[in-house]
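Note that this complex is displayed minus one protein chain, with the remaining chains in position.
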Amino acid sequence: MSAYVLQQLINGLVLGSMYALVAVGFSMIYSIVRLINFAHGDVAMIGAFSTFLVFAAAGLPLWVIVPATLAVGAAVAAIIEFLVFRPQRQAPQVNGFITSLGVSILIQNVGILLLSAQPRSVRLPGLLRTNHDFFGARVTTLDILIVAATLISLLVLTLFVKRTRLGIAMRATSENVSAAQLMGIPVNRVITAAFAVGGALAGLAGLMWGGRYGQIDPLMGFVPGLKAFVAAVIGGVGSLAGAALGGYLLGMAEIMIVGMLPSEYGSYRDAFVFGLLILVLLVMPNGLLGKPAEERA
Amino acid sequence: MPDALLKVESINVWRGASQVLNDVSLSVGQGEIVALLGGNGAGKTSTLSTISGLLRPKSGSITFAGESGPVSLTSLRPENIVKLGIAHCPEGRQVFGGLSVMENLRMGAYLRHDDQIGADVEHYFELFPILRERADLKAGQLSGGEQMMLALTRALMSRPRLLMLDEPSLGLAPQVIDQIFDRIEEIRAQGTTVFLVEQNAAMALEVADRAYVIENGKITISGNASELAEDPSVREAYLGIETTQATGAEIPPMETSS
Partner (left out) sequence: MTGGTGMMDRLRHNPAALGIGLLLIGAALIAGAEAWLTPFERTVIGFAGINIILAVSLSFSNGLTGLFSLGHPAFMMLGGYTAAILTFPAMRKSTMLPGLPEFIATSELSLLPATLAGGVVAAVAALIAGFPVLRLRGHYLAVATLGLIVIVQVLINNMDSITRGAIGLAGLPRLSNLWWIYGWVAVTLFVTWQLKHASLGRALMSIRENELASASIGVRRARLKLFAFVLGAFFAGVAGALWAHLVTNLTPNSFGIVTAFMIVVMVVLGGSGSLIGAALAAIALSVISEAARPIERAIDAYGLVQIVTATLLIAVLLFRPQGLFGSGEPVTRRMTTPGKPPSKTSHEHRGGFPNETS
C-alpha cells in the first residue's frame, strides 16, 4: 500500500472518529425521544469555543480541558432539553424537529453576535502537533489521541448502556416510555441524561475538530451535525453501534472522494454525502444495523 | 369488606377530546382480589393508567393507604406511585423486547436499593423455572406465555403492596392462563393485594373476591364475585359469550410477541 493511500486512510479514520462521536449522541437522543436534533452539531461548536476561548486560554492542561469540555457539552445539551424539548414532549414530532432547527439558528446567530462570524485560529496546548512517521504516512500526536479517545468513549458508552442501571433504563425508555414509567423509571431524568451524554460526546468532538483543523467559528457545527445525521442514518438510526460504524464509513468515504478521485471532483464532496444519504434511505431505509422502524409518523 | 387500600372516587378522565372515564368510583380492600370487567374500550385500561399516573383525572380523587397514612395519587408522577407500592403490569405485557429477561427484572426493581434484589430474582426463578433458563435471552424472543410470566415477575420485583394486572389472559393458551391465575392466587396468599382487569370474566370471577363491571367509562354493576357470577345481566353480557370470546375473534393469534 502506498504511503499516499495510507495517509488517506488515516485522515478518514480521524474524520470518521469525529463524525462517529457526534452521530452516536445524535442517535442516542433520537432513539429515546424520536427527535432529530439539528442543534446537536451546535453543541459541538459550543464545546469547541469553550475549549479554546476559555479553558485553553486560561492555560489549563489538556487533562483538565477534556473533562471540562465534556461537562460543558453535557450541560448545554441538558439545558436545551429542559427548556425547549421537555415542554413539547406531547407535541407532534415535527414540532420538535422545527424547534431544534430554531435552536440551532439561534445558537449560531448568538454566536455570530457575540463572537463574530470570522473563523479564528486556535491550537491545543502541548506537543500535540508533533509528527510521527507511520510507514511513510504522517501522523500527529493529536490524530492518535483523537482515534484513541473516540474508541475509549465508544467503549465506555457501550458499557454504560449495557451494564449500568441508568443505561439499561435508557434502553427501556427508548423502547417503551409508558412501560418504563410503570417500572418507576423517572423518564424525564433519563431523557435529560441521554441528552447530557450525547452533548458530552458532541463537546468532545468539537474540541477535536478545532484542534485538528486549527480554526473555529460559530457556524462550524451545523454541517458536521447534518453529516452526523447522515452517518447515523447509514448505520441505522437508533443503533449506537450503527451510528459509530456510519460515522467511520462516512469519514472514510469523504476523504476517499477528495483524495482518490481526480481533483475536479473534490468539491462535490458535500453533494456526494447527501446523495449518499438519499440513496441509503431508499435502498435500505433501516440502515446497516438498524431495526425496522415500527412507527410511521 | 376489609380496610380500603385503594380508593377511587368519582374520577373523570379525558383522552384528548373524548371522555374515557365518567364518574368512576371503586375501592380495593387490603388483601383482596378485585376484578374490573368490561369489553374493549370500556375504560378498563384507562382506569389503571389513571391510578398509576399515566393519565390525569380532570376531577375526582384517588387515595392510597400508604405505609405512613393515606396519600392522594392524582398529582404524583408515575415513579412516585410505584415508590408507594403500586405496580401496574400493563396490557399486552409490554416487556422490553430488546432487553434480556434479567435486565427486564432489574428494571422492575428500578427504585429498590436493598440487597434483597438477587434473592427475589432467585425466588421467582423457583416459581417460573423457565425464566431462569431464558435469563440471558432477549425478552422479545420469548413466547407469549413466557412474556406474561416475565411481565408478572417484573411487576412483582418492585415488591408492591398493590399489584394491578391488565388482561393477563390476553392471547394466551388456556393451560397458560390457568398457570398465571394460580400464581395470582399465590401472590395474594402471600399478602399482596391484586386489582385485576379482565375481559375473560369467567376466569376473573373465579379468583376474585369482588368485582366491578365497567361500560362506556361508567361503573354499571358491582358486588361480590360469586353474586356477579349469578347476575343475569353479567351472565348474558360477559359470561354467555365468554366461550366464543376466549377462542374467537377478540383474541389475537397465539404466542405472537408484541
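Each chain carries a letter (A and B) given by its place in the written order, and its residues are counted from 1.
FYI, a contact is a pair of C-beta atoms (placed from the backbone, for glycine too) under 8 Å apart; a residue touches a chain by one contact, two chains touch by 3 or more.
Note that this is a predicted model, so its numbers are computed, not measured.
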From B:Thr45, B:Ser100, B:Ser158 or B:Thr192, residue that would touch the chain that is not displayed: B:Thr45
Sole residue of A:Leu53, A:Ile112 or A:Leu288 that reaches the chain not shown, by the stated touch rule: A:Ile112
Residue of A:Val122, A:Ala137, A:Leu157 or A:Val177 touching the missing chain in the full complex: A:Val177
Positions on chain A where the hidden chain makes contact: 33-36, 84, 87-99, 101-103, 105-106, 108-110, 112-113, 117, 176-179, 222, 226, 229-230, 233, 264, 267-271, 273-275, 277-278, 281-282, 285, 293-297
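The criterion applied here is as follows: only the chains that are shown with their structure count from here on.
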Distance between chain centroids, defined by C-alpha means - chain A, chain B (Å): 42
Residues of chain A that touch chain B when the two form their complex: 165, 168-169, 171-172, 175-176, 178-186
For the chain B and chain A complex, residues of the former touching the latter: 49, 52-54, 77-79, 82-83, 87-90, 94-99, 103, 106-108, 110-111, 154-155, 158
